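Supplied in structure tokens, the structure appears directly below.
Only one protein chain is missing; all other protein chains are in place.
By letter and in written order, the chains are A, B and C; residue numbering begins at 1 in each of them.
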Amino acid sequence: MTMFIEKKTVSSDLAERMIQAAKERAAELGIAINVAIMDAGGNLLAFSRMDQAPLLSIDIAQDKAYTAAAFGRPTHEWYDVIKDKPALKTGIVHTKRLTVFGGGYPIRCGNDLAGGIGVSGGSTDQDQACCEAALSLINE
Amino acid sequence: MTMFIEKKTVSSDLAERMIQAAKERAAELGIAINVAIMDAGGNLLAFSRMDQAPLLSIDIAQDKAYTAAAFGRPTHEWYDVIKDKPALKTGIVHTKRLTVFGGGYPIRCGNDLAGGIGVSGGSTDQDQACCEAALSLINE
Amino acid sequence: MTMFIEKKTVSSDLAERMIQAAKERAAELGIAINVAIMDAGGNLLAFSRMDQAPLLSIDIAQDKAYTAAAFGRPTHEWYDVIKDKPALKTGIVHTKRLTVFGGGYPIRCGNDLAGGIGVSGGSTDQDQACCEAALSLINE
Partner (left out) sequence: MTMFIEKKTVSSDLAERMIQAAKERAAELGIAINVAIMDAGGNLLAFSRMDQAPLLSIDIAQDKAYTAAAFGRPTHEWYDVIKDKPALKTGIVHTKRLTVFGGGYPIRCGNDLAGGIGVSGGSTDQDQACCEAALSLINE
């Protein structure tokens, strides 16, 4: 019997550096964002709101990061999965914190799901670009 | 480093006068409304419910004001932004307090976002007319 | 009539630097903490959880920062105020988010209340020491 399993999870240091990378990309795009990083347990690890970023996005960024960390799929892939399944499309969006539009990505250590990042404040494309800038740190 | 930034926020006096102006417009239109004013931090500053105004609108008025204060956009503009983006249209309406129909407006001091007003109780057009009556005090 | 009032609020830059200072002090003390910074409107501006910091403290740190930002008093002063007033002592602790033990401090720009910091993870004394290390950046 395997009594314990090992989980990879994002470190506090990586979380801080991802947030800086996302904010630098946002500054290049001329937008102000909220960025959140969740660990493998779906718990808040780091968060930052840029000056002038919308208050409404504080929770959206965290919910995107949570959705990605808790399911292992970028949030922008959800809509394609549910769009032709009327029951899912109508119902699953009521799941607490589930976000079905772009701006949330899982953070992986190799194949292991180790957390999630969520960005909110720009357009969906811009939010995704900020996440990708942060994720590129991992493959460097 | 800039340690502190300066934000304009609606004064208590202006909030009271905006509420009176919105209610006067409602009386002219023959409707009974709930009116809420949020400050720049999205916190309730003033609220009034006219006799006979619907109870269901107590929270709607506050959520409209919050949405406008927390995102800087009139609530009636949201639907045009999301209507052709299926994932957003399906998903973003589940954001806590986000209201995507008319009756909420940001309150601006010049270009600065300084709060929000929300009205609920009449038709969308009537609610918007009450907000606009209140906002006209600022430009007088 | 004064239509708008001006409020100072913590900048995103200061928030980040305060968090780093609090974490450095925690490392010196040999503890792992959660740190949260709220702006003048009581909205989350920045957050960081150190590796090994307790999950239970994620919300406690945020609630301490909120209490300080929303009332303008360090959280460790609350108990002295309420301890000899039985009704307050019994009742006010049920206020949503109100924290009456140490580890939360208002952030002031001169006399203006501009936000709050909250730390949770160590003893009350240690949490306070981390806050104080962060606050010392403002007076340098």
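One rule holds for everything that comes next: contacts are C-beta pairs under 8 Å (C-beta built on N, C-alpha and C of every residue); 3 or more make two chains touch, one makes a residue touch a chain.
Computed from a prediction, not measured in an experiment: that's the story for all the values here.
Taking every chain of the complex into account, the chain not shown here touches B, C. Only one residue from B:Ile5, B:Ile31, B:Leu45 or B:Ala129 touches the chain missing from this view: B:Leu45. Across the entire complex, the residue among B:Met3, B:Ile58 or B:Val81 in touch with the chain not shown is B:Ile58. Touching the chain that is not shown, out of C:Leu14, C:Ile31 or C:Ala70: C:Ala70 (per the contact rule at the top).
Contact residues of chain C toward the unshown chain are 5, 41-42, 67, 69-72, 85-88, 90-92, 94-98.
Taking the whole complex into account, chain B touches the unshown chain at residues 11-12, 15-16, 41, 43-51, 55, 58.
Basically, only the chains that are shown with their structure count from here on.
Centres computed as Cα averages put chain A at a distance of 26 Å from chain C. Shared interface positions of chain C, i.e. residues touching 2 or more other chains, are given as 11, 41, 43.
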